[in-house]
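Only a single protein chain was left out; the remaining protein chains are all shown in position.
Coming up: subunit A.
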Amino acid sequence: MLRNSENGFGTVTIALHWTIAVLILGLILAGFVMRRIEIDPGLQFSLYQWHKSFGFTALGLAAFRMLWWLVETSPAASPTLGPMEHMAARATHLSLIALALLVPLSGWAVVSVSTLAIPSFYFNLIIIPHLPLPKSGTSEAFWALAHAMLAYVTLGLVAIHAAAAFYHHLVRRDLVLIRMLRSGSMPRTGSTVKTSGKDDTVVERKRI
């Protein structure tokens, strides 16, 4: 099923989650390579252009993700979560959704204010206009720093988020991770049963 239910995530949410996850990790890696490592200047130029095209893709998907999150129901939190865990998870998920938008927006600002004025030619198909911001070396430095810092914060939250998912999967042995892999309510079949023995314990939280 495409849509979320009380018990689990729908295909749309799951597909968005993993697509955005892969894009974010790939973009951070490319960003690191093109900015922090000495590489061939021609390759560096190309990496920048790919980074921009994939970055705009991430921005579009993140915007859709945000809308989807606003209109869709979120599955109930896993009963295995305590109130503090629930709050921490929710804060992390909200932050990730916001950062998935802010990081590419700040990257768009870098491109827009740069005195190099290199066009954003999305996958060599269409020109994405620059944001209407004044160009200057100072603002380019500011936005480049903001873009990098936001990206590193995102990476840190992703690490926490992933560690929590593995913790639930491997230690708590609940369905938190599983339900972001398979759509539908995930009842008993799924394995991971809880220690408590209630076999429908099931769904865990990964809210959003």
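Odds and ends about this structure:
By definition in this document, a contact is a pair of C-beta atoms (placed from the backbone, for glycine too) under 8 Å apart; a residue touches a chain by one contact, two chains touch by 3 or more; residues count from 1.
As a working rule, contacts and distances are computed from a predicted model.
Per its UniProt entry, the chain excluded from the display bears the name "Lipid/polyisoprenoid-binding YceI-like domain-containing protein", taken from "Xylose transport system permease protein XylH", "Lipid/polyisoprenoid-binding YceI-like domain-containing protein", "tRNA N6-adenosine threonylcarbamoyltransferase" or "Electron transfer flavoprotein subunit alpha". Within the complete assembly, A:117 is the residue of A:29, A:117, A:133 or A:149 that touches the hidden chain. Contact with the chain that does not appear here is found for just one residue of A:45, A:64 or A:166, A:45.
Within the whole complex, the absent chain has one touching residue among A:37, A:84, A:127 or A:171, and that is A:127. Residues of subunit A in touch with the missing chain: 40-42, 45-46, 49, 115-119, 121, 124, 127.
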